[in-house]
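To start, I am sharing the structure in question, which I have written as structure tokens.
As you look at this complex, bear in mind that one protein chain is not there, while each of the others sits in place.
For subunit A:
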Amino acid sequence: MYQEVILDHYKNPHGRGLRDGDAEVHHVNPTCGDEITLRVKYDGTTIKDVSYEGQGCSISQASASVLNELLVGRELADAQKIQETFLELMQSKGRLEPDDAMEEVLEDAVAFAGVSKYPARVKCALLSWMAWKDATAQALGGADAERKTA
């Protein structure tokens, strides 16, 4: 479960710290007490920044770091595809062996495949991704964004 990649992100997180954003959300995982405050900054439909502060287990913190690395600079549609693929992997209960295509989309995030075997920890891995989705919906405003990010 604790892949080297995950530990690296935990110890040396990418993009940590809160910076200017269009929307801010605060999400918690009540079972662990993991918390994240996350901001998104958009330039049109391009993700300019995802900044965050949080506390919690290595899985939740490393996942936020991976998210920052993967999503910043992307077009919203690409980011949504990554988010959906990551969600699919995390909900696979360890039954999904990531193939080359998935690895290409998820990059470092495929390291979380092992976490999907541990139901108690899946929420830790998804915390920042759910926060990003929520913040994006708020930043891009109203029903239009809801539909785009659903």
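Methods note: contacts are C-beta pairs under 8 Å (C-beta built on N, C-alpha and C of every residue); 3 or more make two chains touch, one makes a residue touch a chain; residues count from 1.
By definition in this document, contacts and distances are computed from a predicted model.
Candidate names were "Xanthine dehydrogenase iron-sulfur subunit", "Nucleoside ABC transporter membrane protein", "Putative spermidine/putrescine transport system permease protein" or "cysteine desulfurase", and the UniProt protein name of the unshown chain is "cysteine desulfurase". Touch with the chain omitted from the figure is made, among A:Val5, A:Cys32, A:Leu87 or A:Met130, by A:Cys32. Shown as candidates are A:Ile47, A:Leu76, A:Cys124 or A:Ala137; the residue that touches the absent chain is A:Cys124.
Looking at subunit A, the residues touching the absent chain are 1-2, 7, 10, 31-35, 55-59, 118, 120-121, 124.
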